[in-house]
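The complex is shown incomplete by one protein chain, all other protein chains being positioned as in the whole.
After this line comes subunit A, so read on.
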C-alpha cells in the first residue's frame, strides 16, 4: 500500500515536470532560432575571409554595408541612404543615415552613433598599408585583393559627419556592386580606437562590433555561436531574440536534428526529396550565381579552331551529365550568365546534343580520322562541380561515340592549379562562383584578355572586340546601355565558344514550417534579420 502511494506520487511529479516542460519550452523557443551550420567561422570579419561558412555565419548577422542588393539584384540603400555618382563616374558620394547604432556588448559600449569616420576607418584598413589595423589578420583581404580594390579606389574622404566620398582612378560600374557584397562591411572606428589604446588590436576580428541585426554573445569553436538581438537595429525590428548556430559538421547529424526539432533550419540538407515528404518541413532552393564549364585551351591544337570546339560541344550530352552529377541540385547552363542575372541573354540558342552534326563539323575541320585530346578534371569537390572526374568519364564516353579519344588527367589540387596556370592543358573541367550579381564578375575574370595573363581565364581566349565591350560596359552606369553591351559580348562568346557552359548548381536549405522569412540569397551569405517563428 505504502509502495503504491510512493509510486503514484513519483508518477504525478513526472507528469507535472513533463507538462511544465511543454508549456515553458514554447516561450523560449518561440523567439529563438537554432540554425545547424556545417562548420565554424574562420574569422569574425568578412573583410578578411571569403569562405562560404564564415560569410554565412557572420556577414549579415553582425554587420551592415553602405549599400546592399535588392531581391531583383539591383542596388539598394543600406547604411548610406543615398549616393551620387559624378558624370565622369570617378567620384561616388554617399550620404549616410544618422540614427544607426553600434552593438553594445560586454566588451564595448559605444558613445556615439555611426558616422563617416567609421566608413573611412573600415575602408582605409583595407587600402592603407600603414593603417594600424591593416596587418592585424595578416594583411589579407581576399575579396578586395581579387577585385584589385586598391587599383580602383584612389582615396576616401570624409566631407562631413554624414557624407563620405570615394575617389576612383577611373569610372568603374561594378564598383557599387563590389561595395554591396557581404565583404564590404562597416566596422566601428570608436571600437578600433579603444582596442588600439589597450594594445589589443587583434580582437577587432575575433570580438566583433557592427551595426547588424544581431550581436555576438558567445562562441565556442566547433560547437556553437550565440547571437542576441540588436535592440535598436536601424532597419527593422528584429523578431528573433536569440539566434544560435549549432555547429554540426556531419550531414546526417544535421538531418537528424532537423527531424527531432533540435534545429529549426539546417544548412546543406542531404536527401532533399525525403525531407519534402514530411509535411512539417520545407526545402528551399536558390540557383546560386555560379557556372560549371568545360574550358578549351584556345592557344593549343586542336582547340585553337572554333569549329572543333563547336563539334565537341555538340557531342556532349548535357542532360545526362546534369542527371548523373547534379541530380536535383543543378540546372543546365546555356550561357555563362545564370538566368537570374539581368544581363542574361534569353535569346541564346542552346547547343543541341547532335553527334551527327559533331562528326560533320570535325570532318570539315579536317579531322576525318578522329582526334585525341585530354580533359583535366579537378580533384576537389565544388558546388559548381561536385564530381569532375565522373563528369570527365561521361564526356569521354560521349566523345567516344563520334570517334574522339579522350584521356582524363588529374593532379593534386595545388599542382593542378599551377599547371593549369601555365596552360599545359588542352581542356579542363572547372567552374566559377560569383561574389556579386554584376555580370562583370562572370565575364571579366573568365574571359578577358587581362585575366588570360594573370589568372582565371583558363581558355586563354583573348578577343579584342569582346574585351572592349566589357570595358565600355564598366564605364557607364546606364543599365540599359550596359545590358546592350553585355548582350553583344555574349554573342561573340557564343560565336567563338572558348568555354562550354554546363551547369548552374543550386543551393539548398531545409527548415521547419513555422520559420517564416527569407534566409537564403542566390549569392553571398544567409540572413536572419527578417526571420520570425510562429
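Following the convention adopted for this analysis, a contact is a pair of C-beta atoms (placed from the backbone, for glycine too) under 8 Å apart; a residue touches a chain by one contact, two chains touch by 3 or more; residues count from 1.
Definition applied: contacts and distances are computed from a predicted model.
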item: Omitted chain (choose from "2Fe-2S iron-sulfur cluster protein", "Dephospho-CoA kinase", "OB-fold domain-containing protein" or "ABC transporter permease subunit") - UniProt protein name; value: "ABC transporter permease subunit"
item: Listed residues A:257, A:318 or A:425, member touching the removed chain; value: A:257
item: Given A:128, A:242 or A:299, the one touching the chain that is not displayed; value: A:242
item: Among A:74, A:145, A:223 or A:514, the residue in touch with the chain that has been omitted; value: A:223
item: Residue ranges of subunit A at the interface with the undisplayed chain; value: 17-18, 20-21, 24-25, 28-29, 32, 34, 217-218, 221, 223-224, 226, 242, 244, 246, 253, 256-257, 259-262
